[in-house]
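Yeah, one chain of the complex is gone here, protein chain that is, but the others are all in their spots.
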Amino acid sequence: MALTRRQLGAGAAAGAAFGIVRNARAASEKVAIGILPLVSHAPTIIAAARGYFAAQGLDAKLVTFQAAEPMAVGIASGDIDFGVTAITGGLVSLADKGAVKIIGGSLAEKKGVDGQKVVASNAAYAKGLTDIAGLRGKSYAVTTAGSSFEYVAYKAAQKAGFPASDITYRPLQTIPACIAAVKTGQVDAWDMLPSIIAILLHDKAAHVIAAVQDFIPDYQVTTVFTSTRNIDKRAEVVKRFLAGFSRGIDDYDAALVAKTMAPKEVDAIVAEIHKYVFAGMPLAKARPHITNGVMHVNKGAALNVASVADQLAWLNANKLVPAGSTMKKLVDTSFVKTF
Amino acid sequence: MRLLADRVGHRYGTTEVLRDIGIAIGGGEIVCIVGPSGCGKSTLLRMLGGLEQASEGRVLLEGEPPAGSLNPITYIFQDFALLPWRTVEGNIRLVLEDHKLGATAMRAIVDDVLERTRLKDFRAALPRQLSGGMKQRVAIARALAVRPAVMLMDEPLSALDAQTRELLMDDLVELWTRERFSACYVTHNLAEAVRLGHRVHVLSRRPGRIRETVEIDMPLAERAERAAELEAMQRHIWLVMREEARAADRELADAG
Partner (left out) sequence: MPDEASGPAPARAVAVREVPFRGGGFRPRTNSYVSWAVFAGLILLWEAGSRLGLISPIALPAPSQVLGALVDLARTGMLWKNLSVSLMRLGTGWVLGSILGIAVGLAIGLFTIARAALMQLTSALFAVPKIALLPLFIVWFGIGESSKIATILFGTFFPAVIATYSGVDNVDRNLIRMGQSFGLSWGSIVRKIILPGALPAILSGLRISSAIAIVLLVAAEMIGAQYGIGAYILQAGSLFAIDQLIAGVTILAVLGLLISWVIARAERRFLDWRS
């Protein structure tokens, strides 16, 4: 008996020691954050560069991905802790399996700020595709079925008052393939972030026929998400990540959207972003690509739940996600302001 | 028709392999060429067959080929050169197909040569199913099918074991007795040369020249029984060749 008690005592002491170690380590908790080399991921880059995560006691490591899908899978598998991506069938499917959850909002359409555009190829434009009503019976470039491109086309059809099935979708998998198809007139229309649309317009390879914010107001384009394991076991870390991330958003907004920041400070921020985005170009050449066509990011990573619900309803209606995928499984609204 | 080598010489780059060769093949005789390794005997045969061009001298045809000869100068190869994907019959047909003979004529020729070489039962066999001796019989049947005026035989028995070689030599003697074909027979085996040759040219080591010509005036059919006389003749040729062979052997070792 006595022996057992002594053993128990030793166990408790060891537990206490572990507790101390864990608290000490919590001061600098390691987190891996997935980003894509796009300007829309600048808030994360800025927060990491300016030490906003470190200030929250997070030892943040940025991991660059080339596509959103592997990033989502990386979060589900636990290799990555946080990521920012569009609401796709893949993300919802992972959420339905209980692996990931949306915890905040990022990129969004906002009146008065540059946003996504729908473009027509030169050939289609010449034949009269000049507004979204003209999309009826035309072909539309998408990356994959269930991607945000298809959602945008669906909303355009809804706004113009014709069934979305009257549009022919052409899955082309990658953004470069979509660009090539638009440039050569093999698809009639496509939608994209303003920075890439600017390049197409510069090459006189397409015409803008509509702004996405005109028919999907306050569209929540990308969201912040993490693994359910993090929410359950490291809720404190999630909160601290969002706090650091929010400071990154504030700087992003001041430097690139509202442009209230001092030019010198802006330069420093652009240089930081350039380490990840358009890194293959010299800074002077990359600068306009970084500073032009910057979209709005929700302050405090606030989440437009209504927009997310609308996108989920569309995915469900088109059977692009497991039957019965719900907002409850997809979104955890306890971390940020929602609207 | 006779096949003549007129002062033929040859060199590969700076190496002279043959010099001033003059021989004649025809008249239903078998001419054997023996010599040490590397003396250029196979090269000489390829020139006689038009498969290689001599750098000096000429190879000439004297007279017209006999009527009905489809391929006056016909080769028999050491490794038989049978198409492995064709049957015995198919291999014989191969050399007839380009001559537009008509189905019946072709069939008749194939039947005839299979009969003459006693291969009738093997008509549908593939080369891989045949022994070395049988393969060479097929090659001989194939050669006979084109009714050659001169056969060029490049060490035809060298790839065979000793017993098969004996059997095939008997076959060749029997065949010659019936057909009286003319041939140039290249070999390094002196026993074959004295069994089959009416005339034996002994070549020197490189560059190959004719060292000596031995006429063997004994009917081919009798030679199997008169082994002792042949033995003496073979001994004589060996004595002529021995020094050359020894020198050639050393030369090759040096070169290596």
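By letter and in written order, the chains are A and B; residue numbering begins at 1 in each of them.
Assume a contact is a pair of C-beta atoms (placed from the backbone, for glycine too) under 8 Å apart; a residue touches a chain by one contact, two chains touch by 3 or more.
Because the structure is a prediction, the values reported are computed rather than measured.
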item	value
Given A:Val84, A:Val187 or A:Ile290, the one touching the chain that is not displayed	A:Val187
Sole contact to the chain not displayed, among A:Ile46, A:Ala60 or A:Ala76	A:Ala76
Residue touching the undisplayed chain, where the options are B:Asp98, B:Asp121 or B:Glu215	B:Asp98
On chain A, residues whose C-beta touches the chain left out of the figure	69, 72-73, 76-77, 88-91, 93-94, 97, 99, 143-147, 169-174, 176-177, 179-181, 183-184, 186-187, 320-322
Touching residues on chain B - with respect to the absent chain	49-51, 70-71, 73-75, 77, 79, 81, 83-86, 94-95, 97-98, 126-128, 142, 146
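To be clear about the criterion, only the chains that are shown with their structure count from here on.
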item	value
Distance between chain centroids, defined by C-alpha means - chain A, chain B (Å)	84
